[in-house]
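Have a look at the structure below before the remarks.
For this view, one protein chain was removed and the others were kept in their places.
Going by the order they are written in, the chains are A and B; count residues from 1 in each one.
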Amino acid sequence: MEVLTLLGHGFGTVFQPINLFLVFLGSILGTLFGALPGLGPINGVAILLPICYTLGLPVESSLILLSGIYYGAEFGGRISSILLNVPGDAGAVFTTLDGYPLAQKGLAGPALALSGVASFIGGTIAIVGLTFFAPLLATFAIDFGPSEYFVLMVFAFATVSALMGSNPVKSLVGVAIGWMIGIVGVDSTTGVMRFSFGEAELYDGFEFLTVIVGFFAVSEILLMLEHHSSEHFAMPKITRIYVTFKEILYCKWTILRSSVIGFVVGVLPGTGASIASAVSYTLEQKLVDKEGTFGTGDMRGLAAPESANNACAGGALVPMLTLGVPGSATTAVLLGALMLYNINPGPMLFVDQPVLVWGLIASMYVGNIMLLVINFPLVRVFTKILQVPYWLLVPSVIVLAFVGVYSVNSSTFSLGMATLLGVLGYFLRKLHYPMAPVILGFVLCEIMEDNLRRAFAMSGGEADIFFKGSINITLWILTLAIFFVPMISKFISKKYALGKK
Amino acid sequence: MNKALRFVTGVLAVVALSSALHAFEPKKPVCLAPAKPGGGFDLTCRLVTNSMLAAKLMDKPMVVSFMPGGVGAVAYNHVIGQRANDPETIVAVSTGSALNIAQGKFGNHDENAVRWLAGLGADFGAVIVKADSKWNTLSEMIADLKANPKGFALGSGGSIGSQDWFKAALIAKAAGIDPKEMKYVAFEGGGEALTALLGGHIQIYPGDIAEFSGQFDSGKYKVLAVLSDERLPGKFKDLPTAKEQGFDVVWTIWRGFYLAPNVTDEQYNYWVDVLQKLVKTPEFAKERELRGLFPFTKIGKEYDTFIKGEVAKFRVMAKEAGLIK
Partner (left out) sequence: MIDRLFGVFLLLLGLFFIWGGASLEVPFSYDPLGPKFFPIAAGGLLSLLSLFVIAKPKKIDFPEFSTLVKTGLIILLLVIYQFTFNVLGFLIATAILVFFMSRIFKGTSKQALGSAIGVSVSVYLIFGILLDVPLPHGVILNFLLGVS
């Protein structure tokens, strides 16, 4: 049990007063960054990193603070999703689907509290996984080559096809539009510029944050105007601010399954919280949503993406710490933090920097508990947001969102893009095009294209590369199962019903 | 009224005089890193800001600000378009940016659009394979590549035309293979390429040695050659160069700075002087070592000539490879 001894040393590092304070600070700041629309983990970490460095904090303290902001933001991202239908960050897009309907039913309090619990469980499962299985998982991640990533994306698409449900044409339009937005910018294989119109600011394509702010914050505000102008406008009432134990138990399997899915997706470099929450949400929809209540304010539909995106944040640290490869955009900045301190991340990190690594892991245990404890009293405060009058709330939301977009690359061009996407998003939503497929198209298609073409470059154009190896075969079987199991089960239950007659 | 006017003109005259007496000195010196915090350009900036602070060569501390996008293209356009007179800001630049300038990927601006200030450090290319690879020397690897050009995949962190790709192309050329015919896989950054190497998805990774140093002692990889003119110092001293193994492949990743296009000669010379002083200090040498960079110092006119030569050279290479017309 060498791990436990090392973890014990890690707790020794965390319980130094300064570090304990930084865990606390990171949790609070992270929650705020996550909660404010347009400001997500990536801004939080990118903004605080130069400050930590300038203040001369030691590297383990910096990393404790920065990663606190990272998982704190995943934790806080749910708040504006639930209350305002504006996701605080990318991972929280799927939280809007059931979170906002719950708030409209007057259940904002229980929704916030339950998602806090789900986030805590997801986060904690991920840290336990990180503590005990990191080296093992690293070898698993290494086995994923381009062909495996491609088949994984096929699997992801098969899972989320459930989202296409009621209106397949308009859902697919959403995917196509997200796909197109993802295409803009330099082609990562040939270096050819695609649809960048000679604008230097478009060379790297659309920033994720700009897309989220445009499609969700700006378009939501344009829609709010309408509800606001109508005669029957009334803010949802808040009935209670706690979650019952029964409600938590009702979601227990959903939370556990989604946590594991989120963690595994997080471990794979290049995937992120949005994929983790999409897959877990739609999988739960397939597994437990017998009455078709997902999307109308189902507690399980809220718990699934929240436990998944917090677990994903923990999972993303596995390749970062064991291989020196970022598991997500935010961990890429965290890796940069190490470089700034002249630590070259790589497989030797666990050996060369035990204080740093185990201090960080221990801090995450402490941080998650802090987040949960801070969370409950804050539910009352956050639900108060619903009582802020629109003439103050709406301009504040838009200014914060735009400051977030601006801070990514100090450019007003991105502000214009957010407005443009906001107008497009307004029309899409007005004409009943669902928005979740747009985000999926944006995220999944890019990973799909890159890896499809990488795999072809490796195989010299042969397609058999996608059917070689046990990971590929397993993923294909799972994909087929996703398609056929519901059909078969429907068939069997029909037969059973007929037999009964 | 008259008195007031006289007073104002008097004050103005004094102000004008005093500013003429004092040569240019920046009030709020900034190093603009055209990348996210922690990225390569951030490290380039810190080399100057940290050592400048330690050596106490400036009254005001230099701050780092960020403007990511297109290997520096966004910052290049921004400085030329909106800060053309700004003498306070130096902008970080590297081989990768020069390559993109040569290929016309920096918008309408070419290498004559800014004032090149100084190059202050360098990294070198390296040919890296997995530890259990059958190759122990570059010659063995090249012989195998020659015999079976499609049998082995090269992979690194950049698209066709990036500096990572050019390294792969030079290696392929050394093996007598047309770069268009080699097997090349472009990943998102060097880290992903290294992981793919470890997983056996690719066989050869043409990377950078300083960037690789975190993995150097892990025992998971072998370095077959460094792409420098001479052997490197320190822990890399046992690594053979490609040259000494009979292949004339050299790849330098220099890191430097430029100033806005319309700064005056006085302002330009201020920066040249202060950097001349800086590179002679032990604080600078120490900071450069910490950043994992190797000595490479070209300041002022010398750097300007160097860059223009580099861009011209890259333009020829890009034309040869069929990347530009």
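In the analysis below, contacts are C-beta pairs under 8 Å (C-beta built on N, C-alpha and C of every residue); 3 or more make two chains touch, one makes a residue touch a chain.
These numbers come from a predicted model, not from an experiment.
J.: Who touches the missing chain here, A:114, A:218 or A:283?
T.: A:218
J.: Hey, which of A:143, A:187 or A:289 is the one touching the hidden chain?
T.: A:187
J.: Determine which one of A:249, A:381, A:431 or A:487 touches the chain that has been left out.
T.: Of the candidates A:249, A:381, A:431 or A:487, A:431 is in touch with the missing chain.
J.: Give the residue, chosen from A:195, A:467 or A:491, that touches the chain omitted from the document.
T.: A:195
J.: Touching the absent chain: which residues on subunit B qualify?
T.: Answer for subunit B: residues 27-28, 65, 82, 85, 160, 180, 183-186, 321-323 touch the chain left out.
J.: Going by the touch rule given at the top, which residues of subunit A touch the chain that is not shown?
T.: The missing chain touches subunit A at positions 47-48, 50-51, 169-170, 172-173, 175-177, 179-180, 183, 187, 189-190, 192, 194-195, 218, 221-222, 225-226, 228-229, 389-392, 394-396, 398-400, 402-403, 406-407, 410, 412, 415-416, 419, 422-423, 426-427, 430-432, 445, 449, 452-454, 456-457, 461.
To be clear about the criterion, only the chains that are shown with their structure count from here on.
J.: Along subunit B, where are the residues that touch subunit A in the complex?
T.: 36-39, 42-43, 46, 64-70, 73-74, 76-78, 105-108, 150, 153, 158-162, 165, 183-189, 191-192, 194-196, 198-202, 211, 213-215, 217-218, 220, 290-292, 323
J.: Quick one: which bits of subunit A touch subunit B in the complex? Just the residue numbers, please.
T.: That would be residues 46, 49-50, 141-146, 186-191, 193, 198, 200-201, 203-204, 269-270, 319, 323-326, 332-340, 342-349, 408-411, 450, 454, 457-458, 460 of subunit A.
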